[in-house]
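Right, one structure below, let's go through it.
A single protein chain has been omitted from the complex, and every remaining protein chain is retained in its original position.
This part shows subunit A:
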């Protein structure tokens, strides 16, 4: 009677080890799939640019994922598979040519900014794969490459001027009250009152040839005045309006056609799933809601995510 428990006691570590080993071996059979479909429409870029992307990004953003032996062992493998499958969904350099040229450019600028902000390549991956790190000089190469693609501004660009004039005449005649306000796919309604809010900043975007004004509603203005802007209080709403740039003969740039208005509405409970903000974008003066499904917000959150330590907000507000 006495001997038995001690015997078991002695065996216990072995049993535990055996259970763990069996557990470890059996989880190796739980394998989310990573397939490498054929590469049909890969990005074309100068060799020095492509080699950086291949080395630092292709594991998660192409159909040419190269798993090392240590990536293949569960549970590490699960994490890797999730990175790869989500990464590809967001951005896949193997399907690059299927994107519209404007979207390609926008994503490259975003990529440079994600790297500059330290968000890409994903940090836990970089720790295990140090060769994927993007050095300062690599980043300069990428910055130079995207800058070479920024739209050239021609003074007196007649196509842009005509588009702006046409819109202007239409707007000038429009009556203030719009019968039915457009609604984004996530249920957020266009807010016409933004133009009566105070502006908190402006930007010149030389990446895409637009200029913008960022408006804040009274809750936002109060928070700025009280210096309580991280996090921003619930009810804060921003509207960012973008126009074409029109350059005149003297090199002065004025606003051309209205491109879009975008909103961020703070409510940490209602919008908990999208970083605490409700997102919406309405395009052109016809105010067409942006996105194919309500999931368009993942784009917004992805690009604003490196700003998580400033409550996902880019703008540094100007007090007045």
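Keep this in mind: a contact is a pair of C-beta atoms (placed from the backbone, for glycine too) under 8 Å apart; a residue touches a chain by one contact, two chains touch by 3 or more; residues count from 1.
Keep this in mind: contacts and distances are computed from a predicted model.
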- UniProt lists the protein of the undisplayed chain, choosing from "Peptide ABC transporter", "Hydrogenase expression/formation protein HypE", "Polar amino acid transport system permease protein" or "Cytochrome P460", as "Cytochrome P460"
- Hidden-chain contact residue, picked from the options A:22, A:41, A:73 or A:128: A:128
- Query: Out of A:138, A:157, A:207 or A:262, which is the one that touches the chain we can't see?
  - Reply: A:207
- Query: List the subunit A residues touching the unshown chain?
  - Reply: 109, 112-113, 116-118, 123-124, 127-128, 143, 146, 150, 164, 167-168, 171-172, 174, 192, 194-196, 198-199, 201-208, 211, 213, 215, 221, 224, 227-231, 241, 243, 245, 247, 250-255, 257-258, 261, 285, 287, 307-311, 314, 316-320
